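Removed from the display is one protein chain of the complex; every other protein chain stays in position.
Residue numbering begins at 1 within each chain, and the chains themselves are lettered A, B, C and D in the order written.
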Amino acid sequence: MSQTDTNKPNETKEMELGKFGKFLKDNGIDSTRKDDSINVETIVISVKDLEPALRLLKTSSETKLNMLLTISGVDYTDRIDSIYHLWSYDHNDALVIKVELPKQSQANTDTVNLTSIANFWSAANWHERETYDLVGIRYLRHPYLRRILNPWDWEGHPLRRDYKQLVDALNDKNPHSFR
Amino acid sequence: MSELLNNDLNSTDLARENAALISPELADTVTLTSIDKAINMLSQIVSPIANLARSNSVWPLTFGTSCCAIEMMCVGMSAFDISRFGSEVFRATPRQADLIITAGTITRKMASALITLYEQLPEPKYVIAMGACTITGGMFNDSYSVVQGVDRIIPVDVYLPGCPPRPEAILDALLKLQQKIRTENYAKRRVQAYQQRPVCYVDYDCGRPLEDLLAMAMEDTSLALDQK
Amino acid sequence: MSNLLTRAKDSIYQVLRGLKTVAVHSLRIPTTKEYPDTMPPLPPHFRGRLALNVNPETNEHLCISCRQCERVCPDKCIEITAHKSPETNKLELIDFKIDHGLCMFCGLCTEVCPTDCIINTNDFEMADYSREALVYDIRKLTLTQGESSHYFAAKEIALPKPKPAKPVASAPIAPSIAKPVETKTEAKPVETKTEAKPAETKTETKPAETKTEAKPAETDTDTKSTDNESK
Amino acid sequence: MSTNLETTNLKTDEMIINMGPQHPATHGVLRLILKLDGEIVRHVEPVIGHLHRAQEWQGQNRTLFQYQALIDRVDYLSGMFTSLAFAHACEQIDGCQIPPRAQYLRALVCEMNRISSHLLWLGTFLIDLGALFGFPFYPFREREKLLDLFEEIAGQRMMFNYIRIGGVQRDPKPSWFEKVRKFTAEFPDRIDEYEAIVTQNPIVLKRTKGVGILDKSVAMDYGVTGPSIRGSGINYDLRKTRPYGIYPELNFEIPLGQNQGDTWDRYMCRILEMRQSNNLINQCLDKMPEGEISGKKQIAGLRIKAGEGFSAIESPRGVLGCYVISNGSDKAYRIRWRNPSFCNLAVLPSLLIGRPISDIMAIFGSIDVILPDVDR
Partner (left out) sequence: MLANSAELFKFTRLTLIWLTLIFGSVWGACFIVGVLLPTLLLRACDNEIFALLAQICQYLTPLIAILVFIPINAMFMVLVERRGLALFTVRMGPNRVGPDGLLQTAADAVKLLFKEDIIPTGADAWLFTLAPIIFFAPSIFGSIPLLAAITGNNDLFAITNLPTGIFFIIAASSVPVVGIVMGGWASNNKYSLVGGLRSAAQAISYEIPLVLSLVTICYLNQSLNVVEIASRQTGGFLNWNIFGGGALNGLDKYLNALINGSSNANDILQAYYPSNQWILTVIAIAGLVVSTIIAFFMYITAACAEVNRIPFDLPEAESELVSGYNTEYSGIKFAIFFLAEFTNLFIVSSIATIMFLGAGNNPIPQFLIDYLFKNVTFIPQTINAITQALSPLINQIHLINPITFWSVVWMIVKTYSLVFFAVLVRGTLPRFKIDQLMDFGWKRLIPLSLLVFFIVIFAKGVINTNV
């Protein structure tokens, strides 16, 4: 099923830094605010800043963003975003961190690399494996980066926009059906 | 009930009946010996008794993957009570079961496990494809990871549509299966089972049919040989 | 030692309490509904087997071949074959197929149907020995007049206005074999699935020309009224 | 007792056992690769994905209207909650108003669904503990009553497709509310009955007390939510901490584990939660306003504005989140689920190491994992 022609969501314009963005800036990590999500502070940070930023946000007593809800990978045809939803067990603030990873080539097999945070945040372990499996972001220094949902030797990353579905005896057109 | 029992006895003549016992290809060429006839007679006498017993004690395997498994559980519970038909003996091990109710989506990763289970069941074995997912893939009929119908990998006796089917519908399917069991020839069934194995093996590690992998490997080797 | 004794006493008491609770249950009436003997009391909105209504008063087939259900179906399990009648310039239903092996009984088709033709009946006994038997054609799908009036009453749907007497294509038509085969090739829902997904079809042209006129394009909101106006 | 087994210096050959994907205790299709020393688990690797049905992928290829009908399958025991999470996310993006009656109906059916989900958990938990034929039938009996109610309101027993973007699908009749009241009136007695059999049973106590202790810090590190973490004593329930819907208007308590967060605590949490939910149902019934039931027309071409929305709700298993990226068409650009079971299951290996085989079932049962929720 071709997905390349689907419209990408609109890019939103940059805004002033919020509470967590300022906190990161105080600690020497640059970020830009992009409120794509409704009512939630969303920042974009660079690849190299990701690990220190998350480590800081998790452990610092000011932020206490100690709940990693999910890591999602989104394929925007030209780049892939790794999105971290951070909540807290202690307070009601939320933060969305995005890392934009440009794709090198349009081929299905191209790799996108990012640093793993599974070493200091156990919750990230399976989420990173899943994102690797489905979207194809390769998390470097992950303790056990293996496909988690699809079979271990699966080819391709299904949630890429250019993914070509495997057609064989298990899912070709049903011979019995009228379809 | 007696009508059901007599059904297959009257419908087929002796020669064809016996032919199935011998071999389908040689059916016309073989002349029946008295021993064959005796065996046939015996099978016809035994068959109704065996069928009556077998149809009334269909023990399902506890095989369930998703939503349908919950309804399969419910059908054993008080409100529907599959035990009235003698089928509440859900066996955990395939060796002691007669029936697989493929309750829930079968994915490519799960397919090899299902095939193993099917092959571990002792003959005579039956399969009820329960729910849209296992009949055709249902709502996941274009998912990359779902087997579009279990009849692509194992033979299916009764199809039970629904998503998930009501527990009563499972009882309905069970009754239809019992009817099927009653009308078949036990001896013939056993012989046939060994003759035809329409099982499509699936590789666990990459989720593709083994035939394809074999063909690819053959292609590779022939290519390599050609290059030499 | 005394601790041990009290614990032992407690344990025995609790076990006996559990045994008593279970034993008392044997005096209660079984909650089992004996299914093949008594049918379960299903609510009118139960989503069972799909079926096509006829007008309970005039026995006209209610389907107007608008293909809304075909498009909204997430599984693409509905196939409608219709052709444009040369005299009346209206669509005539030739065949209506539903693959119940594919259907997920979500009820979306019944929600979008402008004439309340396609409905979920309370029937769930669809198990069959072969895959082909689960594909129901128009003859198997169409309800009788009595059944239709039953479902119209149970689901509290307003009775449809009778069609003007002109169209001959009332009631289940005996499907001629030659026609469906021809129309099938050009009106396959599989093709619409791959080429024109509903997301883009907003602005694009519809794939099959024959269909376009029948579609009350994007005015799903008030289809019933538009439908009635068009007649 | 079990600690004796752990600390013993007697070592034997390690044996690798492959448990699952078809195993009566793995609730479906979880596969555990166990390394056993006698009966003690030394290493465990969960293999999931045997039920990966590509729900997120389906989300990109179905229209929102179609996808609504599909998402009950994400977590089939609590279909109302998956629908609710998805509807919340879409409503957040779209900004449409939900009528109060729809809000109350949502809360009502969700709490009913929570009870039915917990009841099924209770039955399967006892099956895991080995009471195969007696007790597990009782929770299912009550669950049937709930499912009959659901069937009447939504049309099916498990795949409801009831909560829609902007509201709910159907307005129930007054007689339905009466039936719900009848259920809530007798349900507390039924819970008492369960408790008489299970709660203080010495064998259950022996098998659950002190087994599978989930440490607070470990739980937080893994992002565990739901009754599993409340059993450990962390008061984290989205209905209180980040209230959604009409929960601020309702009066209820969050039951917490009394001990150190073992299997028994998690069991007790769920039992108490059922009582609270029963209470909540009654409150919803009392406060049920009249009016519209949907703020958005349910049409085939249903579409929402462009934007991103993340919403999370408290499902029976924990925080169920849905992240929707919309580009303004009638399909979502990307849908991402945050499933409680997926996160809770990740903590399983750390609980199992050093325990005997029999504890696997007790611990695995107590964190209440639904495999489609893990694999999607």
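The definition used in the following text is that a residue touches a chain if its C-beta (ideal position, glycine included) is under 8 Å from a C-beta of that chain, and two chains touch if they have at least 3 such contacts.
Everything quoted here is computed from the prediction, not taken from an experiment.
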Displayed chains contacted by the hidden chain, counting the whole assembly: B, C, D
Option from D:D75, D:D94 or D:D128 whose C-beta touches the chain left out: D:D128
Candidate in contact with the missing chain, chosen from D:Q92, D:N161, D:T184 or D:N201: D:N201
For chain B, residues in touch with the removed chain: 49-50, 52-54, 56-57, 77-79, 81, 83-86, 88-89, 91-93, 95-96, 98, 120, 122-124, 186, 190
Chain C residues touching the omitted chain (full complex): 15, 18-19, 21-23, 25-32, 34
Chain D residues touching the omitted chain (full complex): 1-2, 4-5, 15, 17, 23-25, 39, 126-135, 137-138, 141, 197, 201, 203-204, 206-207, 356-361
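By our rule, only the chains that are shown with their structure count from here on.
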Between chain B and chain A, distance of the C-alpha-averaged centres to the nearest whole Å: 43
Separation of chain C from chain D, taking each centre as the mean of its C-alpha atoms, in whole Å: 30
Touching two or more other chains - residues of chain B: 78-79, 109, 136-137, 139, 142, 144-146, 149, 151, 163, 166
Residues of chain C whose C-beta touches two or more other chains: 31, 74, 76, 99, 101-102, 104-106, 131, 199-200
Of chain D, residues touching chain C in the complex: 61-63, 65-67, 69-70, 134-135, 138, 141, 144, 151-152, 154-156, 159, 161, 170, 193, 196-198, 200-202, 297-301, 329-331
Complex contact set, residues of chain D against chain A: 48-49, 52, 54, 56-57, 60-61, 92-93, 95, 218, 220-223, 234, 236, 241-242, 306-310, 312, 319, 321, 323, 325-329, 331, 333-334, 336, 338, 342-343, 345-347, 375-376
For the chain C and chain B complex, residues of the former touching the latter: 30-36, 40, 74-76, 99-106, 124-131, 133-134
